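Each remark here refers to the structure printed beneath this line.
Heads up, one of the protein chains got dropped from this complex, but the rest are sitting where they should.
Think of it as A and B in the order they're written, each chain with its own count starting at 1.
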Amino acid sequence: MNTKEKIEALGQLKSALYKKDFLLTWEKSETDLRAILEVAGILKDMRAQNISPRLFDSGLAISNFRDNSTRTRFSFASASNMLGMAVQDLDEEKSQIAHGETVRETANMISFMSDMIGIRDDMFLGEGNKYMREVGKALDEGFEKGVLPVRPGIVNLQCDIDHPTQSMADLMHLQAQFGSLENLKGKKIVMSWAYSPSYGKPLSVPQGIIGLMSRFGMNIELAYPEGYGLIPEVVELAKKNAVQSGGSLNVSHNMTDAMKDADIVYPKSWAPFHIMQQRTALLKNADKAGLKDLEQVCLANNAKFKDWEYDAAKMKVTKNQDALYMHCLPADISGVSCKEGEVNGDVFEKYRIKTYLEAGYKPYIIAAMMLTNRFENPSEVLMGLMNRNRKRVGV
Amino acid sequence: MNTKEKIEALGQLKSALYKKDFLLTWEKSETDLRAILEVAGILKDMRAQNISPRLFDSGLAISNFRDNSTRTRFSFASASNMLGMAVQDLDEEKSQIAHGETVRETANMISFMSDMIGIRDDMFLGEGNKYMREVGKALDEGFEKGVLPVRPGIVNLQCDIDHPTQSMADLMHLQAQFGSLENLKGKKIVMSWAYSPSYGKPLSVPQGIIGLMSRFGMNIELAYPEGYGLIPEVVELAKKNAVQSGGSLNVSHNMTDAMKDADIVYPKSWAPFHIMQQRTALLKNADKAGLKDLEQVCLANNAKFKDWEYDAAKMKVTKNQDALYMHCLPADISGVSCKEGEVNGDVFEKYRIKTYLEAGYKPYIIAAMMLTNRFENPSEVLMGLMNRNRKRVGV
Partner (left out) sequence: MNTKEKIEALGQLKSALYKKDFLLTWEKSETDLRAILEVAGILKDMRAQNISPRLFDSGLAISNFRDNSTRTRFSFASASNMLGMAVQDLDEEKSQIAHGETVRETANMISFMSDMIGIRDDMFLGEGNKYMREVGKALDEGFEKGVLPVRPGIVNLQCDIDHPTQSMADLMHLQAQFGSLENLKGKKIVMSWAYSPSYGKPLSVPQGIIGLMSRFGMNIELAYPEGYGLIPEVVELAKKNAVQSGGSLNVSHNMTDAMKDADIVYPKSWAPFHIMQQRTALLKNADKAGLKDLEQVCLANNAKFKDWEYDAAKMKVTKNQDALYMHCLPADISGVSCKEGEVNGDVFEKYRIKTYLEAGYKPYIIAAMMLTNRFENPSEVLMGLMNRNRKRVGV
């Protein structure tokens, strides 16, 4: 299909994304998710054709990163710029959990001219997603009471529960690698814990992956050492999703066994749910000694599972000895970025460029989330851009 | 009046704002101030009608914040973006008082491509406004000598003396709440000190309020505990303004008495003038111990006036028990953001949304200051935008 045909096909998808924040993929219908993928693909086409997708002659996109980030920050900046919005950073104290009046007021104060707000808040279990919803309610009130000329849309750039821009970019990568969403049906994807010399990595990536890939009929193997479980509710939800979509979700505790006949593998470290709970409590109390102790316990426990490295032997048992390796990056690469890590250096190198391609979908996914939030009829708007036919670069 | 009629009416105002920095409201004629309000109102209309006010195809607005700020930073970014300028931050050492060659050189080095410069410098009494004028002189020289293709305009985003973008936004709010500037004549506004658990809040807001509201025939009650006076020259000037405009300015020292029959109340903490003088001397000498001592003395003194809280009892004595409550935000709200503060929690909640509306005028005020600085005939330019009729959002 050429770009205009894709836009026409998009017109058939009756999504409910308009004016809705994008906080969790499992709050969105399959149609919604497909619409995001289609819009992202069309924007990618337009870039290749040097057609400007600028929809905002002026406008602000607020980035609120309550945790460090380079990749997601750049993806958000890219998406905002692509559509014509300038990025304005809100730098709050990173360690601070703001609630109540402060959130309510700040949300309005930064939004008089805002069109979109991207929030990353993944450090505290039970807090990040909640915070985004608090911001959303404050914006609702501000818009209803005439404080805000526009209700800015919110995009979750990673919270304690989900990382939807990552998982959707990953899905778009799978769609490209396997030809279509339909081709993903029956494919085996292994979301596996992997060893890392660091600790405290958020749960949102594995949770986001099982929460989303379970929507498309895939057979998910969730593998981790005993004690490294995710948030139980998210695993339950993913199981239900899998059944509904004609796939499955199985939990197991041996990395090599899990990899057998896998089409896709996603080996990545995370901190156990119960540790994140303790960590959150310690962080709230700013208990530095407690945090230091917890880190030591965790690292010592992690060290028991150094064999949870994705290496040539494990690759060998996958489908055609060549399962698609995925990672949200940066990976802990043994002998490259650390002594012992999540993945063997040679194995990573084999799939390195593919992980870059995987990451490259994120700006388009974020832009698609923005566009579908702010425009009721994305198909019409995109066709308008095609017909306007303004060059992105050049005179 | 519709927007085009407003633009035509604006054409009748012969303002002298073109190429003049906006540093103090009392340096501007009433016509100038009215022109700013009109332009701000027209820009607000245009936003509601999705008409792009973009006047700069490219261009830089420099933000020079020598003190922390979220709200004003966002307002400046919003105004710049609205007109098409990209914001570039100048991050100088916050604690440093630069003068002479450094100011002269830096002012030119950042301005080769600058159209506007916003400066916030409110920490040192006797320094902020002076600094802005030094920058202005350096820019004058640079432009005259052919260093700069354009003489960038300066907007005072808060200094030691005035906070004109705040007071003008407040005036625009009063205009909206009371129907017109004319309706403000004879209204009683109480600019009152209020208790806060913090210390060292700048004098620029209360000074800005009495310096501006005294231009429009209002009866100003300036209330504070003995010893909490403002810069004497500013109070004198406001008194003269009040007499000229047919209003009055009275200084008193009892919060409840001051509130009687008030139409508008503005209870807000500030540090006494003589304390700010001592503080400036200590800051200049980087005398940390001295600053710590001064803070203790001040906080102890403040604590004698905890009854200077705007509460239900004080609200009761105002006009119809319902004077318009104003604040530049964030307020110290008793039981919400602090134990005991400037305003009672229930009273604040009653007017909370109105304080958000009040704040919402600031981006338009700043944009109006920029537009009138850079364009000789704002009416013509705004009519040009209306006729161009380009969408702010959409294709």
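Here is the rule we go by: a residue touches a chain if its C-beta (ideal position, glycine included) is under 8 Å from a C-beta of that chain, and two chains touch if they have at least 3 such contacts.
Please read these numbers as outputs of a predicted model, since none were measured by experiment.
Asks: Given the contact definition stated above, which residue among B:142, B:164 or B:363 touches the chain not shown here?
Replies: Residue touching the chain left out of view: B:142.
Asks: Taking the full complex into account, what residues of chain A touch the chain not shown?
Replies: Against the left-out chain, chain A lists 47-48, 52-54, 70-71, 74-75, 77-78, 81-84, 86-87, 329-330, 333, 336-337, 353, 356-357, 359-360, 362-363, 390-395.
Asks: On chain B, where is the contact patch with the chain that was removed from view?
Replies: Residues touching the hidden chain, for chain B, are 55-60, 86, 88, 90, 100-102, 105-106, 108-110, 112-113, 115, 141-142, 145-149, 374-375, 381, 384-385, 388.
Simple rule for what comes next: only the chains that are shown with their structure count from here on.
Asks: Quick one: chain A and chain B, Cα centre-to-centre, how many Å?
Replies: Between these chains, centre-to-centre, one finds 41 Å.
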